[in-house]
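Removed: one protein chain of the complex. Kept in place: all other protein chains.
For reference, chains read A and B in written order, and residue numbers begin at 1 within each chain.
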Amino acid sequence: MTSGGKTRWLIWVPLAAFAILFVVVATGLMRPSDTTVHSTLVDKPLPDFRLDPMVPGKPGLASADFGQGAPRLLNVFASWCIPCIAEAPQLMALKARGVAIDAIAIHDKGPAIADFLRRHGDPYAAIGDDARSRVQLSLGSSGVPETFLIDGRGRIVRQYIGDIRADQVDQIVRDVRAAR
Amino acid sequence: MSLLLVLLLAAPAPDYGNTQLPDPRAEAQARELMGELRCVVCQGQSIADSDADMAADMRALVRQRIARGESPTAIRNWLIERYGDYVSYDPPLSGATALLWATPILLLALGAWIALSTFRRRR
Partner (left out) sequence: MIAEAGLGALWFAAMLAGLQLLLGVLALRRKDAAGEQAMAAIGPVAIVQGALVAIAMAALIAVFLNTDLSVKLVAENSHSAKPWIYKFAGAWGNHEGSMLLWVTILGAGGALVAWKERTLDRATHVATLAAQGAIALGFYAFLLFASNPFARLNPAPIEGQGLNPLLQDPGLAFHPPTLYAGYVGLSVAFSFAVGALVTGQVGPAFARAMRPWVLGAWVLLTIGITAGSYWAYYELGWGGWWFWDPVENASLMPWLAATALLHSVNVLAARDGLRAWTVMLAVVAFSMSMIGTFLVRSGILTSVHAFAVDPRRGAFILALLGLYIGGALALFGARIGQVRAGRSFAFVSREGGLVVNNLLLSVILGIVLIGTLYPLIAAGFGVRLSVGPPFFHAAAGPIALVLVAVMAVGPMLRWRQDQAEAVLIRMLWPMVAAAGTFALLLTLGGGMSVLSLLGLSFGVGLVVASVLPMTRRNWRRTPLPIWGMVIAHVGIGVSMIGMACDSAFTAERLVALYPGQATIVGPWRVQLDRIYPNVGPNWSALGAKLTVARDGAAETLRPQQRFFTDPPTTTSESAIATHWDGQLYTVLGQQDAATGRWQLRLWWKPFVTLIWFGGIMIALGGALALFGRWFKGWQQRRREALWG
């Protein structure tokens, strides 16, 4: 390649391309990385579903149970999930403050759930049997535990990923109140 | 659609997470789709290559829906509705991905331009 006329500027293209990529990558590095996968159904209606009961004496769960005028929490959990044990006290505290909580249990069996409830408390009005995670997938949830706040009109308002911490309880109560 | 979902959940089905569909053509369709869907709990694997439980659940979902005659596109869109574009390894054509899909064309054009100027100068 000669250094003549038209293609003179071509030799600076690689440096320019590198400079652009450098800036892009540097800003990417400085941004706090969020690797959790969020559901994209927030602000959308709750998808239809109907699940069988898991434990005797407690009804199963259907989408029709939501959107009856009052906001409710939908907790995705399992008896084999360790962080679910950690958040159980917080769920009990929420129930004590008047928040209605339902649950779906994924990949689980009735006796194991009954045992879990016996040991860690039972804040749930209803528990649905989501043995093959179908409803979990239809909600855009990607792990346990997760909690969805559904408002009185049946719209998903917020998604809380991970176990609920003690310092989150007040905020959640406020969110529930605001979601009427 | 909601009726379909209710039926899906009511009827007992084989565990399609680790079993193939009986129809080979449907299975091939399902396999191709599974290779293009991202496992949302893994560090960068498709659901076809992952040991994770959720990946098996997603495979079961894909196979069941293919067996019911849904198109791969519909299934992919259903998942994208719930997890975002992140769940598809095939980036959809949109404003955000315009630059990505244009890259091969742009680079080829640049390459052709370099080639032409290299050879034109020589003549």
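Couple of notes before you dig in:
Just so it is clear, contacts are C-beta pairs under 8 Å (C-beta built on N, C-alpha and C of every residue); 3 or more make two chains touch, one makes a residue touch a chain.
Treat the numbers as computed from the prediction; the structure is a model and nothing was measured.
For the chain left out of this panel, the touching residue among A:A19, A:A96 or A:A178 is A:A19.
Within the complete assembly, residues 1-3, 8, 11-12, 14-15, 18-19, 21-22, 24-31, 33, 35 of subunit A touch the chain that is not shown.
Residues of subunit B that touch the chain left out of view are 15, 18-20, 25, 28, 31, 35-36, 38, 42-46, 48-51, 84-91, 96-97, 99-101, 103-104, 107-108, 111-112, 114-115, 118-119, 122.
Keep in mind that, in the parts below, only the chains that are shown with their structure count from here on.
Mean C-alpha positions place subunit A and subunit B at a centre distance of 23 Å. Every residue of subunit A that touches subunit B in the complex is listed here, in rising order: 1-2, 4, 6-7, 10, 37-41, 47-51, 107, 132-140, 142-143.
If you check the complex, the residues on subunit B that touch subunit A are 2, 5-6, 8-10, 15, 17, 40-41, 53-54, 57-58, 60-61, 79-84, 86-87, 114, 117-118, 121.
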